[in-house]
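As you look at this complex, bear in mind that one protein chain is not there, while each of the others sits in place.
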Amino acid sequence: MKKELLKFLVFLVIVMVAPLAFKGGYLLNVLVFVGINTMLAVALNLLLGYAGQISLGHAGFFGLGAYLSGIMTTTYGWNPWLVMPLAALAVGLVAFMIGFPVLKLKGHYLAMATLGLGIIIYIVFNETVDLTGGPSGLSGIPNLSIAGTTFDTDLKNYYLIWSLTSVIVFLAVNLARSRVGRALRAIHDSEVAAQVLGVNARIIKIQIFALSAAISSLAGSLYAHTMTFISPASFGFNFSVELLTMVVIGGLGSIYGAFFGAVLLTLLPEFLREAQDYDIVIYGALLMAMVMFMPGGLVRGVPALFSRLFKLAGKEGGHA
Amino acid sequence: MKFRVIPFVSLAVSLLLCATVFAAAPIKIGALFAVTGPAAFLGEPERNTAQMVVDEINRTGGIKGRKLELIVYDTGGDATKAVQLATKLIKNDKVSAIIGPSTTGESMAVIPVAEKDHVPLISCAAGIKITEPVKKWVFKTAQNDSLAVARIYEQLQRQKISKIAILTVSDGFGASGREQLKSQAARHGITIVLDDTYGPKDTDMTAQLTKIRGSQAQAIICWGTNPGPAVIAKNARQLGLKTPLYMSHGVSSKKFIELAGEAAEGIRLPSGKVLVADMLPASDLQKKSLLAYVKDYQRHYKAEGDHFGGHAWDAVMLLKGAIERGGDSPAAIRDQLERTRQFHGIGGTFNFSAQDHAGLGKDAFVLVEVKNRDWMIVK
Partner (left out) sequence: MGARLSAETVETAAIPAKATTRDCPYIYEVTVQFDQILQYTLSGLSTGAIYALIGIGFSIIYNSTGIINFAQGEFVMLGGMLTLFLMGPLKLPLWAAIPCAVLISTLVGIVFERFAIRPLRQPTPINLVIITIGGSILMRGLAMLLWGKDTQSVPSFSGDEPIAIGGATILPQHLWILGITLVIIVINKLFFYHTISGKAMRACAYNRRAAGLVGIDVRRMVMFSFMISSAMGAVAGIIVAPLTMTAYDVGVMLGLKGFCAAIIGGMSSGAATVVGGLILGVLESLGAGLISSGYKDAIAFIILLLILFIRPQGLFGKADSERV
């Protein structure tokens, strides 16, 4: 317990102090997105890493949150702080209901079903032009504001997003260590065995699916209010793959792994920008390399790498 | 005596160095182009052209002795990236103005950034919403799609065609075109009997064309960018459709003829004059710049300079004029841009004003027809 608390405090400190190193430059803007992506990656990790259910359509829930917030605040003038939790609730409910037929499937079939769902949601965003603005996107979404302070600069948005993300991380870590978390891991190992032991696998899977969707929707709402402009292109299959990559590269079944994955994959395009056309190739190669050589993700692979290096150094030292 | 020489000399040398540094301080211009991704056919020629023009300006002494530095970022056609990179250009690179983005969707996303940070933006995208209503810091060089639609509609009116079918692509360009087609129809006495769409990656539009064949449409207007319209042209030929087919300026490049092959014959579309530069009458005011541009692009990149690259040409040249007249602070550039009159560019003759930040009139488009695998002006 103490160790977990320590890990979280370290995380919190890093997050809160980071902006001072990036005095309002462009990188701060990127870090805001890292915050949103971390929230998404953590949500997906709960489903994928702990419960072991593949979802290739999470960008769809992200998009639903973004569009619900965007449309209700621009077209209907509702209060953004009211829409956000309502949207998350609505998306969670929808996911709960869809979860019944979808989570009966396993492995590749589940992946394809979620893929199909994600693409259908994307097509709906694109086609319902009167509601969503269609492919041209929805602009003029208001920034969030509390008691007179409007969150319209990178610095303010950074702290807003990361405060909420830290809360989610804290809740996720707690969930992972609770009975529910243990049940999830049992289901991941062997669903039938878990059921035999009295775990209601079916309902728990669906509940986690719904929770994961709700958190993604929240991230979507925050995204909409930060960007003030959203378009369907950000919520397609490509982004679902990116999220999956973040979780896998960071490390399945580790909340902080999701954080590392999000950081790496959001910052990577910035560094690859110099490589122009080569960035797609590098991205694909990186993906494959990670799965082949570090299947446990960074969070396990990097320490393992270090310990192996130390062992090697130790051996040589011994021989000398 | 000796003691005083050294500090004096070092002071003089450092002052001189400062002078050279100041004199050489380049004017920084940012550019956001969709060099990769689905809009690469726009972004690549735009980037090439912008680079070419900047190099040419620097070769002939720069602007008032200062070099022009172009910082180009590839947005991949993604509006989100465009916003991020716009922020980067303004905050990190401290540019005085931004050229681009290449598409309407990206431009709409970047406009709030330009407005908030008071940096002039010259978009290379066609959507009329970019400058209508007028935004203080936003200009555009690409012809409004409203003008393209008007051109086609006028031609149809002349031919006494009153019922048409429209087939638009479901992306930002197509959506904007569709809006214009619908809003201008009544004014020209035209009724749209069928309004259908297709996806940017769709490979077979026989279903939509079959529907159109069964309708009363006397002409078909297709609004999209390659390869969709080429597929539509081929499908139309396959179905034996004799209905006249009009395209948008989104396919005003040789690529369309190459993709559609035989099926392109007889298709008409509105285009910037650059496609038919050599066929223009000598009295045309743009002819000189057009021919120079085509020749330069051919020399630099061994490819045909086209309609899209021209948007970037106009943007850079407009900036050059503005900086020459008023200096390189963002506010001064903005003011000078707004005062630009009678600038004969690639896209047309620009006349900006406080109420008009798009600057072009109907003469920006000519109607061309594909004949013998080449373009021909329709009188």
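The letters A and B name the chains in turn, as written, and every chain counts its residues from 1.
Rule of thumb we're sticking to: a contact is a pair of C-beta atoms (placed from the backbone, for glycine too) under 8 Å apart; a residue touches a chain by one contact, two chains touch by 3 or more.
If you're wondering where the values come from, they're calculated on a predicted model, not measured in any experiment.
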{"item": "Sole residue of B:G62, B:G199 or B:G327 that reaches the chain not shown, by the stated touch rule", "value": "B:G199"}
{"item": "Residue, one of A:S139, A:S166, A:T226 or A:T245, that touches the chain absent here", "value": "A:T245"}
{"item": "Chain A residues that touch the omitted chain in the full complex", "value": "48, 52, 54, 56, 101-102, 104-105, 107-109, 111-113, 115-117, 119-120, 123-124, 126-127, 190-193, 237, 241, 244-245, 248, 252, 277-288, 291-292, 295"}
{"item": "Interface with the unshown chain - residue positions in chain B", "value": "36-37, 40-41, 44, 163, 170, 196-199, 201-208, 210-211, 213-218, 226-227, 230-231, 234, 237-243, 255, 258-263"}
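We take it that only the chains that are shown with their structure count from here on.
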{"item": "Inter-centroid spacing, chain B versus chain A (mean Cα positions, whole Å)", "value": "37"}
{"item": "Chain A residues within the chain B interface of the complex", "value": "24-26, 29-30, 33, 126-127, 129, 134-137, 139, 152, 154, 227-229, 231, 233-234, 273, 276-277"}
{"item": "Residue numbers on chain B that touch chain A, as the complex places them", "value": "35-36, 73-74, 77-80, 83-84, 87-88, 91-92, 104-105, 108-109, 111-112, 116, 127, 129, 170-172, 174-176, 197"}
